[in-house]
Each structure stands twice: as C-alpha cells, then as structure tokens.
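As you look at this complex, bear in mind that one protein chain is not there, while each of the others sits in place.
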Amino acid sequence: MIGTATDSLQNVGDEMHSWATDLFPICRSITGDGVRRTLQYLSELMPGLEMHEVPSGTQAFDWTVPDEWNVSGAYIEDENGRRIVDFARNNLHLVGYSEPVDKWLTLEELQPHLHSLPEQPTAIPYITSYYARRWGFCLSQEQRDQLPRGRYHVVVDSTLAAGSLTYGELIIPGADEKEILLSTYICHPSLANNELSGPVVTIAIAQWLAALESCRYTYRIVFIPETIGSIVYISGHLAELKKNVTAGFVVTCVGDDRAYSLLHSRHGNTLADRAATLVMSRHAPHYVEYSFLDRGSDERQYCSPGVDLPVVSIMRTKYNSYPEYHTSLDDLTLVTPAGLAGGYEAIRKCIVLLEHNRTYTVSTPCEPQLGKRGLYPTLSTRGAGYSMRGMTNVLAYSDGTLDLIDVATKVGLSGDEAMTIAEQLAGHGLLVAVDA
Amino acid sequence: MIGTATDSLQNVGDEMHSWATDLFPICRSITGDGVRRTLQYLSELMPGLEMHEVPSGTQAFDWTVPDEWNVSGAYIEDENGRRIVDFARNNLHLVGYSEPVDKWLTLEELQPHLHSLPEQPTAIPYITSYYARRWGFCLSQEQRDQLPRGRYHVVVDSTLAAGSLTYGELIIPGADEKEILLSTYICHPSLANNELSGPVVTIAIAQWLAALESCRYTYRIVFIPETIGSIVYISGHLAELKKNVTAGFVVTCVGDDRAYSLLHSRHGNTLADRAATLVMSRHAPHYVEYSFLDRGSDERQYCSPGVDLPVVSIMRTKYNSYPEYHTSLDDLTLVTPAGLAGGYEAIRKCIVLLEHNRTYTVSTPCEPQLGKRGLYPTLSTRGAGYSMRGMTNVLAYSDGTLDLIDVATKVGLSGDEAMTIAEQLAGHGLLVAVDA
Partner (left out) sequence: MIGTATDSLQNVGDEMHSWATDLFPICRSITGDGVRRTLQYLSELMPGLEMHEVPSGTQAFDWTVPDEWNVSGAYIEDENGRRIVDFARNNLHLVGYSEPVDKWLTLEELQPHLHSLPEQPTAIPYITSYYARRWGFCLSQEQRDQLPRGRYHVVVDSTLAAGSLTYGELIIPGADEKEILLSTYICHPSLANNELSGPVVTIAIAQWLAALESCRYTYRIVFIPETIGSIVYISGHLAELKKNVTAGFVVTCVGDDRAYSLLHSRHGNTLADRAATLVMSRHAPHYVEYSFLDRGSDERQYCSPGVDLPVVSIMRTKYNSYPEYHTSLDDLTLVTPAGLAGGYEAIRKCIVLLEHNRTYTVSTPCEPQLGKRGLYPTLSTRGAGYSMRGMTNVLAYSDGTLDLIDVATKVGLSGDEAMTIAEQLAGHGLLVAVDA
C-alpha cells in the first residue's frame, strides 16, 4: 500500500512552513506579478507545474477577466513627510486593486478611504475592490484613532491595465485517465492560514505523489486566484473535468493547529464526501462537519449546477470562523509546522484511500474457509472468531454493490484496516474487484 | 407578487365573523333546506358559486344518497305543556336525521332517546343518525339530571323523503388547467369552529382570488356535506380531479384563536404537504403536525387509495382535539375574527406560494457575477458576501430538479424570501424556470 513513514511527517511540516515563510511577503492579488512570483517559487519545488496566462477581457461564463493590477508602492504621509502607513511595511495596508492616486487630503477627506476593525483594534483588515474602481488604505483601529487633524499625502503607485490572469496547472499522470482534482488559491497577499497553507500543503502532496512508483488516478492540481480563477479554469476545461474528475479537494485553511473541518459537496454523498468522512472520523474524530450551505471557497464553482463536480474541502479551522481571518493576525505564528502537517496528512490519507478503493465481490457463495489459509484460528474456543470480525465483515458486505469505503463505514473499520484486509483477501483470491 | 395588505386582515376577520353569525342559526344537515339556505347566502357573497342537486338514491361508489331530511319543529313537553327541550331554541337539541314522532312517554321510556355528556354537564352534544332510522334529543347533563319522573310529550315534526343532496361548486379559471382544490363542508347545524369557520374562510379566499388580475392555477372550490358529499362529488368528477388537481386543502376548524395544525396527506410529501410545511414553519412555528393517521374530514376520501389526491388540511385547533368539539360550546365566542383571519392567512399564503412555485435552473455554470448587476457589494470586506447568502443559496440549489419550495426548505428561507429572490434573479436572466 502506498504510504509515508510517520517519522517524516515532522520534516514535511517544517519544510512547508519554511516555504510559507518565503512566500509570505509577496503581494498577491487575483492578477499581477505577485501571482507570477509565487508560481515561479512553487514550480521550482515541483517541476511540471506550468504557468498559464489568460488575457484581460477574456470571457468566462458570466465573468470577464479584469485588467491586471500591479503596485510599485503606496503610502500615506503626514505633513512632516513621515510615512505613517506604508505598503512596503505590510501589503495589507493597501486595498486590493486600488487605482493610482497622488493627492493631499484633509483627515476628513481621507476617512472614507480608510478601513479598520473597531472590534479588533490592533489588526489591519484585508479589503479588496476588484470590480469597482476605488482606492483605499487599511490600518489598525488604534492607529486610526490617533491620526491628528491635518493634511495627508496619499500615494498609490499602481497600474491597472490590460494584461492577464495567471494560474498554475500540474498534471501527474496515473494508470487511469480518471482524475483526482486538487485546487488551491494564490490571490491573497500576506495571509497565512487563509492563503499560504493551501499552496504549500498542495505542493507537498504533489511531491509525495510524484515520488510514488505509480498511481492509479491522474492528478490534476491547480493553483488559481479564488473565484475568478476557478471560473476561468472551469470555463476552459468543463468537458474534461466533468468526464474525468472522480473526486476533488479544495485545499484552503490547512495550516493552523486548532480544529479540523470537512465541508461537504452540494450533493453531500459523493465519493469525495464518503472518503473524507471515513478518513476524518479516525484522523480527527472531533472534526467539525459543515454542509454546502457553509461553503465559501472554490467549491462554490466546482459544485455549482451545470458543473457539479464531486468536490469537498478538508480544512483545519475554516475561513470566516476564526478571529484572525482576513486580518494581519492571520500570520505565520498562527500557522505552524504541526498544523500544516496535520492538514497535509488528512488530505494524503484521503488520496491513499481513494487509490485503494475498489468495489469487491466475494469469489464464492458462503463464507470461505479462512482456517486452511492461516487466516483464522483452528482451535474453536468461545469468542475465537470474534477477533476475526473485521475480515469476516469485509467478506460479508463485499457483494459487488458497495465499494470498500461503504463497507468500512458500514462495518466500523478505518480505511487503513479495510484496505489491509481487502488486499489480503484479494491476494488469496477470496475477493475480486468488479470495477477494476 | 400577488398579496394582501396586512392592514386589511383585521377587516377580513371581522367580515368573516359577521357571515358566520348570520349563518349560525340555520339547521344544516347532510341534506335539506338548511344546506340550500346556507349556499344561497354564500353565493350572494361570491357570484359564480353554483348549487347542484343530486337525487336521493343516486349511487356513489359504495354509497347511496339518502332521503332528504327537513324539520319544522321538535320539542319535549312536560305534563304541564312546558317545552323543556326545544329545537327552536337550539337546533343541536334534535338528533340529526331524527324520524317523525309524536307520543307520550314516561321518563324511563324517554331516557334511551336522550343524549348528554356527563363529563361536560352544561354542554348539549351534537349527535346524528344518518343511515339508521331513529329519533332522539340532546340536552345538557344538568338539565337531564333534573327531569322529574312523569310523562313527556315528544314531538319531532320532520320529513324523511326522496329529495336531493345539495352542494356548491365554484370554478375560478386560471392560466393553467391544473387546479388547486379547496373543499369545505356545510352539514353541521349551529356549530362554529367545526363548521362555519370552514365556509366563511373559503368564501373570503375565493373573493381574494376572484379579485386578482390573473392567476396561474384554476381554482376548484367545493362546499359539500362531509363524507357523503365528498364521495358523491369525487364519484362524479374522479377523472378530472386526478388529471388536474395539483394541490388541495380541506378547510375546516379554521376559526378559533388557539393552536395551528397541519394534517398531512396519506403520502405525506406531496406538493400540498411541502407548501403547507414551509408556510406553517414561518406563519405559526409552533403548529401541531398531524399524520394522516389522525385524519377525520374529507381528506379521508380525497386521499383514499384509488383517488389519491395531494390534499392536506390546515387548521387552527383540530376537530376532536378541543373540549368544545361537537357540543353547543363550539359557538361564536370560541371562533373569533382574529382566529378566522389567522386561518385565512395561512391558507392564502400557501396559495401565493403555489402560484409562484417554479422549478428553476441557473442560466450559467458557476456563480454569476452579481456585483455587475448591483446585486452584490463591490467592496470585499470580511463577511460581506454572507449578507447575500439567501441569493447565492437560491442560485446554488436551483439545479432544475428542486422546485422553489424544496430550495427554500433546504436553504432555510421562508417562502416569501425565496419567491422575492427567485423573481429578482429571473428578472436578471440568471434563473430560468424549466417547468414553465
């Protein structure tokens, strides 16, 4: 069975955290050079990851790829020329997609362009305005409250012009053209759990997959700006996605060390839902289960009517449910090596389970004689057979209609236990896969 | 969207109560002039309501229309000629369908013909004997206990002879030949909740429907004697009922001001059940839910095997579950303008919901761009999108298989909210009805 030695899990966690540390300062948005620099860094970790450019103005279903946004600098100076708010110090200070500006304003005139969080006075909020032209700055409520009356010089040295939207795509071919989809986003600036945890866990999974001798499924792994990126991607690949994707995972918020979460697909009972439910029930028995009504990332597109892919999201603490979300507090102290390693391992276990999931049928009516194969005690004492319940249950429920995930769920085995038993029985010719 | 201004609801309640007051003294039974006088009164309120006569002896499935019963007077006199029990004072005093009698009896001989309620000593019970010839009087236990020994003169001046069963039918045509059925009964004498609330609410609904500019469904509204009347009616209209009735409501016990109740159809999940459940969950969240096992009115016929119409009953306090039921205590103090208005409004809301219920599908894969249509905030702050959840949920679940009632139920919207959102989205071309 494919697997990873547990002792390396800590190393994987440390490595992912160091990648996140490198990527943290880059100013990403839904377009622009920050996205390209991020993808460049990731493709050095994972050869085969290719960058694609989609020109501004391209139509994607109901949407249009917007102009590309790039920023050289942005700040607010006071009358003494002191830069009291500076994009160079924290790229969250600038409202995403701010248009260029260079003017002097009174504090009163400036206020409508400022954003802060009264309920979290030390945090800089994360704000964007992709599809309506405006400019603005984000700062802590504490700093805002102390701004003296007077005049301020605001400068946004940005460009908003025809360019392109950039995304990355990595295909790891398997024996079957059926695919597992992994989708993560690369469009938030310096945010850790609700951005970088996704790409770094996804790269680590890709490295693990690429190192396997072989795999059953083909893996389609995409790094896209959220919403517009998944819409553009789906719009360009709808037929093949619908034909091939067997299960998919949106990888986001997989880096903190608090909760585990599973957000179900719209239908709620697809192969991805069933695999994730079985894995999570053992990997993190207290995981929080969310229905599709709680959706918020690219499963909104993958599961939309007309697209309808079997996609779920396995997370640590879910977006919009932790206080640091979309603020400067979502940083690299919130995301930890152990948190990332836990998210990585949950998704990896789902993939291992999917790779081994088969619909089996028994090869003989009635129970087979396990004893003659050394699979059952030959001395019949009270309760002797009960120690073999896992094996006899897999046999009893493998009727050619239930796959191994269903059988394990029904009889109370973990995915690992069920896979081990099924392969042992298949090795003895007692189970035959009917979907092979 | 079709609707009624809330400020008129009190007026409707007052009006319905005044109609019930006019109708209260009439002695109705399953046949006879009381039914005709009642229908005459109702048809003055609602032109188009037509009276039909079905001759005694007519066969209707397993039943035969009985002889017609009419009463000129009925009383018990004591030896001094005092009328101690008199039909003229309260028509409940006479057992329904009592045959004529004029004789002197001792108290002992009289007793088997008397009916009273030991557990409710001040109440006159309501008793009938439609299909077996007998005569009898109903009186309070208190009065009965004080009857002195002696001789009594009993007179029932009634006729039981070939005639006809009378019912009323009103068709309000809609754009579609598919129908909504409203069925109420007119066969109880002076009883208020378990009789007159039904016809007066039904007339008010009919007036409201008739005043609408247009409606989608055709409305078939029948005023019938309970059981024999619905059987006669179904027997004469079975094919067209089965072809056209999309949802139906038995209107009974809709006048007191205590509980709300919903009695489900036999199948329990028809369009009528689903609409009523959604409406009641908001209109009266603490409503009592009854299964078809608790049935007791004409849904017994409409939902019987071989008829199988999608018919439920929305009530205030259900028959046989309130102490005044089938006694003289079920009077016009128990039924109130507010009680009637609440019953009226619950049924009206179901009709509004059914009129607007469609199966929609989205017009584009992936989410549409709501922002460019002014349907979504352009500044993306934390939680901004969550205020739009109702709209995005209607889009996410409108996949061409769920109707609007199912979508609203699934995503937790009221019928009103779902209708408003769906029509707004349809107006922007983002939802398309696939059942139109």
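Chains: A and B, in written order; residue numbering restarts at 1 for each.
The rule is short, and it goes like this: contacts are C-beta pairs under 8 Å (C-beta built on N, C-alpha and C of every residue); 3 or more make two chains touch, one makes a residue touch a chain.
As the structure is a computational prediction, the values presented were derived from the model and not from experiment.
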Checklist entry - For the full complex, which residue in B:Ile231, B:Val250 or B:Ala408 touches the chain that was left out? => result B:Ile231
Item to check | Residue among B:Pro100, B:Pro125 or B:Gly390 that touches the chain left out of view | outcome: B:Pro125
Next on the checklist: Given that one chain is not shown, which residue among B:Phe24, B:Tyr41 or B:Trp63 touches it?
Outcome noted: B:Trp63
Checklist outcome for this item: Where chain A meets the chain that is not shown, the residues are 361-362, 364-369, 371-372, 378-383, 385-386, 392-393, 395-400, 411-412
Checklist entry - Please identify, in ascending order, the residues of chain B that touch the omitted chain? => result 60-63, 96, 115, 125-132, 134, 227, 230-231, 234-235, 238, 266, 292-293, 295-296, 300-301, 303-308, 320, 325-327
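In this text, only the chains that are shown with their structure count from here on.
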Checklist outcome for this item: Cα centre of chain A to Cα centre of chain B, whole Å, reads 55
